[in-house]
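I am attaching a structure below and will ask some questions about it afterwards.
Missing here: one protein chain of the complex. Every other protein chain is in place.
Then we have chain A:
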């Protein structure tokens, strides 16, 4: 357990799913931390000093050690505070969790949001391509409460912060029904399960504010 709040600092942005998942992990482990909200447009000197390579949030500082990139931070948190494990022990299960997490951030995020906000091939094609990717996740959830099994794990934190409480707010704002219940019963059940968890609820952005934010992001994508 962290001795005092000052031992752990998190630089984040309220709407960022990458920051959100780190908050969830810290809460899951019962780690107290100081949260420093960042302006991601007008970046602070602190952020640029701590993450000169990517200049992005989240950044975790623990006992003077500086960590960037959300997946790495989650793994660091998991290995440093051993209670409530996030990653499975089995090497193959671990590899699968890492693979799907990468898939969520690198493919689902961009395809299911950017391509939908600016549908070069038309909105129907964009939705179809998005749903094709999401179907892989639907299959992974079959018969499980969470991706992690009975309790939330690495992939739940990554996909949970990215999909229902980030890009789905964008779909809501744009009036797009990307994951209808009849097509994605497992995913919808998973979202309900996630929403029942207190630490998840505490770390997700306010719904209306997030919808507003995602619509602004969608506008920027359209104009790019």
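Basically, contacts are C-beta pairs under 8 Å (C-beta built on N, C-alpha and C of every residue); 3 or more make two chains touch, one makes a residue touch a chain; residues count from 1.
The rule is short, and it goes like this: contacts and distances are computed from a predicted model.
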Hidden chain of the complex, named as in its UniProt record, picked from "glutathione transferase", "Auxin-responsive protein", "Nuclear pore complex protein Nup85" or "Pyruvate dehydrogenase phosphatase regulatory subunit, mitochondrial": "glutathione transferase"
Residue of A:48, A:95 or A:123 touching the missing chain in the full complex: A:95
Given A:22, A:47, A:67 or A:200, the one touching the chain that is not displayed: A:67
Residues of chain A in contact with the chain not shown: 53-54, 65, 67-69, 71-73, 75-76, 79-80, 91-92, 94-95, 98-99, 102-103, 107, 136
